[in-house]
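Here is the structure we will look at.
Missing here is one protein chain; the remaining ones are kept as they sit in the complex.
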Amino acid sequence: MVAVKWQQFMESAFYHDFRRDKIAITSFVIMCIYVVACYAAPLIAPYNPYDPTIIDIMDSEIPPMWLDGGNSRFLLGTDAQGRDLFSTILYGTRISLTIGICAVLLQGVLGISLGLISGYFGGRVDSFLMRLADIQLSFSTLMVAIIFLAVFQALFGTELYERLAILMLILVIGIAEWPQYARTVRASVLAEKKKEYVDAVRVVGLRPVRIMFRHILPNTLSPILVISTVQVANAIVSEAALSFLGLGMPVSKPSLGSLINSGFEFIFSGSWWITIIPGIVLIVLVLVMNLLGDFLRDVLNPKLYKN
Amino acid sequence: MRKEDLVALRDVSFTLDKGERLGIVGESGAGKSVAAFSILNLISKPGYISGGEIRFDGKDLTRLSLQEMSEIRGNRISMIFQDPMMTLNPVLTIGTQMTEALHAHQQISKEEARQRAIDSLAEVHIPSAATRIDQYPHELSGGMRQRVVIAIALITKPPLIIADEPTTALDVTIQAEIMDLLMELCNSSGVGLILITHDLGVISQMTERAIVMYAGRIVEEGDTKDIINNARHPYTHGLMGALPQKTTPGQRLNQIKGGMPPLNEIPKGCAFNPRCPLVDDICRTTRPDYTTMGSTRVACHKALSEES
Partner (left out) sequence: MSQPALVGVHDLYKEFPIHGGLLEQLSFENGRLIRKRESVKAISGVDLEVIKGESLCVVGESGCGKSTLARVIMGLIRPSQGEVTYDQKRIDDLSMGDMLPYRRKMQMIFQNPYASLNPRMTVQQTLEEPIRFHNPDLSNSEIKDIVVSVTKSVGVDPSWSSRYPHEFSGGQRQRISIARALAVDPEFIVADEPISALDVSIQAQVLNLLMDAREQRDLTFLFITHDLAVVEHFGSRVAVMYLGTLCELAPTRKLFSVPRHPYTQALLSAIPKLNQDSSEYIKLKGEVPTPVNLPRGCVFHSRCIHTNERCTREVPEIKVYDDTSIACHAVEEGRI
């Protein structure tokens, strides 16, 4: 069965297009490197940045090894606290990606369910949910997140916040962006609902929940897939922005955003690498995801034939 | 012709006299629209004409420059499409769209163009043409829209109109009106007509000569009456037999087995051989040449004679 599916995939138009698109291949390869490297961080990273016993403050602000004053022990140099920057980036990317993916999963579950309900039932339910989405979208994600996280820190103290930071970020980013999914799903549900195959299963007598999830949902997967890649990138950027503002991951457990932030004060004192290198890592990650999203949109949207 | 290219039309040739009405019949995928679009060189990329010539008034249309071609299109040869909403621009008034064609091809004043447009609308029996001209396409019914499309096609007084399924999207009573109108215009102004349709009834009422296409090739060509009553090719014969009108009510219809092959799977020999009731060994190996039988020209090894 798996072999048959694989065979079908190899012969599909999707794979054919992918093989001809050099940008998509490059993006995909870089994406794979990112994922493997950051989730295998404990195996790859030369140091564990979370272990305070091996950090020596005397090693702080060592430049990358190819610069003057570089040390072969630290490939990309160290940060202000003497942590190996390469290891910290690996662990940080892992946190960024995890938050991004989990937040998008949450967005997806919320947005897809509400979008399906909204599109399938229509009427008052639809109006209510969509107005709710409009209101939610009229606040910027960052503003909601800043208020929420700042209030939480003020109420429960920084200590509890630092322990729950990952969870909080996932929740805030996840809840703030569900309307993106809900709108996309609703639009395709409205298009699919008119098709006769939906009437055909209604004639059979199936229940709405089954029709929605078994019949309509699979036919709306293409747009969901497209926005998912872009949404993960957006979530990572949101997380980085929040961390940069000091509302994200604590310095003891830095994500890419908080790393950039922590190095920012040293940028004019000559230790530019603490900010710039994680910055490049972040930009490349987001760029690659957006390029993959573009590729998916072109391939999965039959109206957009290239040439 | 390059390797791996799909051949949509093969060895298609026909002539049309001045003022003649020719019908091209076939099922979807037969290549009838491609044939008509080729005349105006309107084939969309990556399609291309790999060989042959198209002569109109002595000029080979395949060799014309873009400039010369646009002089022909919409001026000397007009087209009418199936869906009027695809032809008419929804954000422009009918008048603007009609005068546009005139201005593109003739030196003419604004007032004169408008008057010509109104005359043209009246010619296709649109009531109160002078007020209709300032309306938008969505304000008209389907039948009226198709009349406007015909008026636009006629406004430059072309000697030839190509109509691609002009009545397919319309209801029967409206279809009858549009067919009547087209006939009237052809008769009164001597316009030639190439009518592409899948509807044999329409062909039999509208045209003098007919071409039957199958899998990119002309299988039979001749006087419409002979094609309808005296089909020589087993495909034409089967197509006629499949019409409910030709069978006693309540009886099973005579069906042709199978379906039209896709372009990349056209069988060897005669393309119709897997579906043909008269198939023989020669049909599976050799592509039939044309033979003339009475008024018709037919590509079949087993062409039906008068009595069968």
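First chain written, first letter: the chains are A and B, and each begins at residue 1.
Keep in mind that, in the parts below, a residue touches a chain if its C-beta (ideal position, glycine included) is under 8 Å from a C-beta of that chain, and two chains touch if they have at least 3 such contacts.
In this text the structure is predicted, and so the values were computed from the model without any measurement.
Asker: Quick one: jot down which shown chains the absent chain touches.
Answerer: When the entire complex is considered, the left-out chain reaches A, B.
Asker: Sort through B:L42, B:M69, B:A176 or B:L278 and give me the one touching the missing partner chain.
Answerer: Within the whole complex, the residue contacting the unshown chain is B:A176.
Asker: Who touches the missing chain here, B:L243, B:L263 or B:L304?
Answerer: Hidden-chain contact among the options goes to B:L243.
Asker: In terms of residues, what is the contact footprint of the unshown chain on chain B?
Answerer: 27-28, 141, 143-144, 171-177, 179-180, 183, 198-202, 204-205, 225, 228-229, 238-240, 242-247, 249-257, 259-260
Asker: Which residue numbers on chain A touch the omitted chain?
Answerer: 127, 195-197, 199-207, 215, 218-219
Just so it is clear, only the chains that are shown with their structure count from here on.
Asker: Between chain A and chain B, tell me the centre distance in angstrom, where each centre is the average of that chain's C-alpha atoms.
Answerer: 54
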